[in-house]
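Take a look at the structure below.
Shown here: the complex without one of its protein chains, the others still in place.
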Amino acid sequence: MAERTRAGRDGWRAAALVTPALVGLCVFVIGPAAVSAFVAGTDKKLTGVDFHWVGTANLREALSDPDLGRAVRNTLVYCLLTVIPSVVLGLLLALAANSVARGRPVVRFALFLPASANIVAMAVVFRYIFDASPDGLANTLVGVVGVDPQNWLGDSDTALPVVALVGGWRLTSFVFVVYLAGLTAIPPSVYEAAEVDGVRGLARLRHITLPLLGPTTVFLAVFVTVLTLQTFETVAVLTDGGPLDSSTTIIYYIYQVGFTGSFRIGYASMIALLLLVTVVLIGAAGALLGRRLRVAREDAGAPAGAAPALEGARR
Amino acid sequence: MTAGAVTAVAGARIEAVGIGRTFGPVHALAGVDLTIAAGEIVALLGPSGSGKSTLLRIIAGLDQPTAGDLRFDDRSQVGVPPHQRDVSMVFQHFALYPHLSATDNLVLALRYGRGMSRADARDRAAETLRMLGIADLARRRPAQMSGGQRQRVAIGRAIATRARVVLLDEPMSGLDAKLRVELRVEIVDLLRRLGTTAVFVTHDQAEAMAVGDRVAVMNHGAIEQIGTPDAIYDLPATRFVATFVGSPPMNVFEGTWSDGQLRGPGSGFVVPAPAAATAVGVRPEHLRLVRGASGPSAGGEFSVQGHVVVAERLGAERTMYVRTATGMVGVRVDAAVPVVPDEPVTVTAPATALLCFGPDGRALTVPQARQPS
Amino acid sequence: MTAGAVTAVAGARIEAVGIGRTFGPVHALAGVDLTIAAGEIVALLGPSGSGKSTLLRIIAGLDQPTAGDLRFDDRSQVGVPPHQRDVSMVFQHFALYPHLSATDNLVLALRYGRGMSRADARDRAAETLRMLGIADLARRRPAQMSGGQRQRVAIGRAIATRARVVLLDEPMSGLDAKLRVELRVEIVDLLRRLGTTAVFVTHDQAEAMAVGDRVAVMNHGAIEQIGTPDAIYDLPATRFVATFVGSPPMNVFEGTWSDGQLRGPGSGFVVPAPAAATAVGVRPEHLRLVRGASGPSAGGEFSVQGHVVVAERLGAERTMYVRTATGMVGVRVDAAVPVVPDEPVTVTAPATALLCFGPDGRALTVPQARQPS
Amino acid sequence: ACSGGGSTPDPSESLRPTARPAAAGVDDVAGAKASPRCAAQVKTLRMYAVANLNDVARSGKAYLEKAHPGLTVEIVATAPTYTALVQQLSADRSAGQRADVAVAGFDVLPTFAAQLGAQELSPRLLRASYDQRMTPLGQVGGRQIGIPQQVSTLALAYNLDVLERAGVDPATLTTTDGVIAAAERIRASGQDIQPIDIPTGQGFAQWTLNNLASSGGVPIQDDAGRPRLNTPQARAAAQFLARVASYGPQSDSPTSQGLPRFGIRKETAMTMVTVATLAGGLRFIQDQGERGFRAGAVPFPTLPGGTQAPVAGGNALTVLAEDQCQREMATELVVSLLAPDVIVASTESLSYLPVDTEALARLEPLYRQYPQLRAFNDLAPSLVAPPSWGGARGGELPQAMSDQVVRIMGGADIDQTLAAAQAEAEALTR
Partner (left out) sequence: MWPARALSGTVRFAFLAVGVTTALLPFVWMLRTALGPPQNALGMSANPLPSSVSFRAFESAWRAADLGPALLTGVGVSLAILALQLLTAIPAAYAFAWVPFRGRSVLFGVVLATLLVPPQVTAVPNYVTISAFGLADTRVGLVLPFMTHAAMIFLLRQYMTTIPASVLEAARMDGLGTPRTLRRVVVPLCAPAIATVSVFSFLLSFNEYLWPLLVARSPDIATPPLALAGLTSRSSALPDFAQLAAGSLIISLPTLLVFIVAQRRLAAGISGTGQGD
């Protein structure tokens, strides 16, 4: 009885608290997403007002669209090239920056910069760093090791890696910020214990620091993946998805299909819907798997809740 | 803990000579001299901020002294990193590796600090956990253990390496009062059997007395007194030691000295005292409670009057708190003595039970009757 | 704390009837009955997880019972939100608002919970801090205070509202042993003068005994015994209470009963015991230590043999731990008794000092000689 | 004009030859003025332009608001590109917000006609001095959807210093063969410079291919609007482009990359540019003084034996208003924006081909300053309308065709790729 009134009161309280946010999300994200899910079944054009229900035509087209296939592949390559290196580099930089005694603010400031910069503004610079000219900065650098000048952004072999490099440049900075925060949260006493135990250097990194950064890494894995999947501006300002669609990612492809060319917003919505469903499914599966693993691990040991009971039995 | 056979270790002799440590303007340690015999257990006792942890960390090698020398068995340890000192440590709040099982917590130190093979390390870890009676915890992580269990694992980690010196920084903090009492008996027993030299930091005087072969009482970065628990309790060298050790603490009464006598304020006590005494102390158990107000004391006996405020039952006895003109006085009485709040009483003590302190806080005379037992 | 005048409060009478609280499968409270008189201080004592906090939170209104009724002065409080109950609380680790000064910590509760004007609230806060002798802390934030100072502010926050019931959940946790002892005297004195009803949760038996008018010993979500500290100590109702209260704890020896006698294993003790007794307990202060091994006891006297293991000096006395065939035994001896490790000794106790327990852990007889003092 | 070394002028000015306020009006155009009834009725008029047409649009606004007191002309000129403009228009249409006048790039005209509700305009309402040869460029499927306002086409700029050192006569740059021969000689002359650069991004590859094919008499779109990429002319054009690509990396955009490489960094001897960007580029090169060079420009070469039939680029003014009165007012605005004064100002800032003969006369000082520009005005009669691809997905064709050309320039088999391009084009225009 009491439980119920309490739950009821909490229910109202919760409703009052989440309503403003939910209204915002419903009106400006979920609602439009639902509209877009509907549009995904039509041949609507961005430019036009008339449209027809086309059933699963868009879905069938998407499933056999070679350009979408390439965009998916490009996205995976892009993720591979940005996520892992930037997480590794960001971590290493954070570890290094965390251990320097002097000049830490300078290092921190410099490494925060890329995450804070406006990518549209930075594009001007990056386009010329990766200029095809032999005098381009990138070409000058690779020239030092004897590599011929490359048409970095103009060659379908190098465009995606270069875009990924720029994306990674920003992402590394973001990862750095987050890992630096994670590192400061590790209690120093654990490190001191390691020091006395003689667990040092790489062993310390492997057995202590990295495992303790686990939660931060999980957080990053989620956020970085979302950020990477949504990569749009980096592609737009550097290559427009080209040359030959070699740097078109899924999000950019959605833009291309729905906002340029023949403005097929219906088909673009279908792709967006597929993307959303896929990622949510993967995320849900991941969460489920994570829970399974955790449960399995706790079964192997003893459930946390058993500890007090055992303690009592011991007496 | 099982009393299983334990490979004994040759504990190291520790010598600290004039150890100082400053943090900017703060003198955390101001010239500490301390010699600890091989295999001895010394309790470092002192209030918060007195420099206990700092001294321990310097012994461990986690911190470097700004002055003085530290020697283990006559080898200077200054500049030697912790893992080369053959010390191990139990940290306040244990500092277990939260992501590792009990076994792995031990294995890590053994493999990387001692270079043991994985198999050997596992064997040693299992043996240690068994010895501590927590073999069934082997696979649990710290979050899945109770406080007492964590404590045992932390101790296991410290002794598994068979280090010649074991340092314990408030190893009982955060544990139940009851558990603390139980565990400290076990820890001391274990350390004794291992034969390691041990330094045990605590700010609980009862714990220090119970655990240490000798107790070093620290205050403001210096050791005020070091001695056996008996010596510390019965022959405190300073007023600080006298009041810090003992629960309820020694009652200290300020007075003014003249003509070989110390007088309390108003119509307070009058007791014989050596020159320049400024205060006199009496332990609660040396005080006697007399019902009703009585006249001033005779024959050098200590006596003050007051009213009963509150009483605390402590096991077989009771501490009666009496409000007097010179402050609250704690008197140890038998549990059978009835408590009547606000009852006027007189508190007396024989002259032999008194301890006088000079203006610098040092104890002035040791009454003949009181020798360390 | 200054003994300044305090506006007294009419404490509320608290009645808990069959209070139960389950968390899923866990029975945190299993039918608790408890009546606390107006103005009384009850200490809730019990091991970790015994349900002390749960009971306290139900009294506070922070949690709702799944069974039973709670009444303040005969008005049921079920469903009444905490701030309408006229209770206040001191939390474990104090739970001060870290971003607010001492004054503002108090003002917040007064303004919003009691609807006082800003000026009135400030006055009351200042008055309360003055009363607690920490007026100079008024503008400091918790991070800038020592543990003891925070504790005082937390108490100030609880009493400033003049609530009729003050609840304290391990209010001393995290404080120095020494400080705890000092502060509890002050707290009790203050609560007495205020006249509020108070429930004081602790897992430290010494604290519970010192603080409570009555002590309620909890175990597994139920109250095993409630009574004055003397009753709890001298007439424990169960084996659990007997061993949980007292430090060092009561020694309990398992035995097998036959023919009106309980026999220890091997050539252990033989004592007269009521039918179905399974164990006998003796407090350390009732045991006597006899040098050397002696024959089996005569005349119903309790006697076991063993070897001295270790001794702990505790103020005027010493606890000697003796390893016997039936386990480790703690014996309270005078500090003057010398300690010779491994010396064979016999430990004896008069029959009047013995307490027998049945298979369910309940105390079986109360020896005549032992009445609550 | 050639100031030599001296002080560096403000480049932002040198890059925009002249930007001056212009006066718009319709006084001299019979029937262009809205009826009094409509003038009284219409209170607001919305005009959409891309950012660089902001100044032009403002002239029209100034005129119209003066001519019709009480009228407000709202100018939306925040879109940086024509595509962005279409996005804005589409969003407004979805929201029920109507546009009255909009600027449309030639390649999005079909979208304006089919989707955005562009109205058919009457060329009869134009000034007599309007260059009638331009009007076909604004037609989609035979309907006059827009009135060309700024018209441009492709040009080849060259570094005369380099050419002379290599012994190349710029007069030989009229055909693709001549260009290739010149490139060979430049390469042979041992100068550290890329002989030729033809930017391919943003649909320019399709434009170049079409331009060349068209010079052979067969543009890549037939009169019925069908793709025609498997012709010998297209093949010859593709061959030329493939050959060009062998001289080094080709730029993406002519303005942000091709011209800077040519004019600032002097990395290329010849580069394809648009006429519109020429004046700014030439002036910038001149202003570099010592560090500059002699730059020339010719119309983009034809296929061997071909004739100049350049494919036009640029934009047209369209009327999107459906309501009769709104349409009248919108038309008046469009006509006013085609006033010679506006054309002059617009051409001075960006060297588009003037669409008004009177304006042409008044631009004489500009042509005296940049004689290289004069030749392009002669192309007006032969200008060819850009392809306007129909079908549901025709809008994607320029990019798709450009990609195919890029493929060819990247070394793909010409016949196969053109066949694939044809197939793709047919599929998209179906």
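Letters A, B, C and D name the chains as they come in the text, with residue numbers starting at 1 for each one.
Just so we're on the same page, a residue touches a chain if its C-beta (ideal position, glycine included) is under 8 Å from a C-beta of that chain, and two chains touch if they have at least 3 such contacts.
Quick caveat, the model's predicted, so the values are computed rather than measured.
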Visible contact partners (per top-of-document touch definition) of the missing chain: A, C, D
Absent-chain contact - pick from D:236, D:350, D:366 or D:428: D:350
Residue among A:25, A:147 or A:221 that touches the chain left out of view: A:25
Sole contact to the chain not displayed, among D:35, D:230, D:288 or D:382: D:288
Candidates D:181, D:264 or D:392 - the one touching the absent chain: D:264
Interface with the undisplayed chain - residues on chain A: 7, 10-11, 13-18, 20-25, 27-33, 35-36, 46, 89, 92-93, 96-97, 99-100, 105-122, 124-126, 128-129, 131, 133, 135-137, 139-140, 169, 173, 177-178, 180-182, 184-185, 201, 215-216, 219, 223, 226, 229-230, 232-233, 251, 254-255, 258-259, 265, 268-269, 272, 275-276, 279-280, 283-284
Residue ranges of chain C at the interface with the undisplayed chain: 57, 60, 62, 81-84, 87-89, 91-93, 95-100, 108-109, 112-114, 141-143, 157, 161
Touch list for chain D against the chain that is not drawn: 8, 10-12, 15-16, 50-52, 54, 74, 76-81, 84, 87-88, 90-92, 94-97, 255-256, 259-260, 263-265, 276-277, 279-281, 284, 288, 291, 350-351
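Just so we're on the same page, only the chains that are shown with their structure count from here on.
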Higher-contact pair (C-beta pairs counted), A-B versus A-D: A-B
Distance from chain B to chain A - Cα centre to Cα centre, in angstrom: 54
Distance from the mean Cα position of chain D to that of chain A, given in whole angstrom: 40
Centre-of-Cα separation between chain D and chain C, whole angstrom: 91
Junction residues of chain A - those touching two or more other chains: 308, 311
Residues of chain D touching at least two other chains: none
Touch list for chain B against partner chain C, complex: 47-48, 146-147, 176-178, 181, 185, 188-189, 192, 203-207, 209-211, 229-230, 233-234, 244, 246-249, 283, 285, 309-310, 312-316, 319, 321, 328, 332, 335-336, 338, 373
In the complex, chain A residues that touch chain D: 43, 45-49, 127, 132-133, 135, 151, 153-156, 240, 242-245, 259-264
Chain A partner contacts - residues on chain D that touch it in the complex: 83, 86-87, 89-90, 93-94, 111, 114-116, 200-202, 249-252, 256-257, 261, 265, 267, 392-396, 399, 403, 406-407, 410, 428
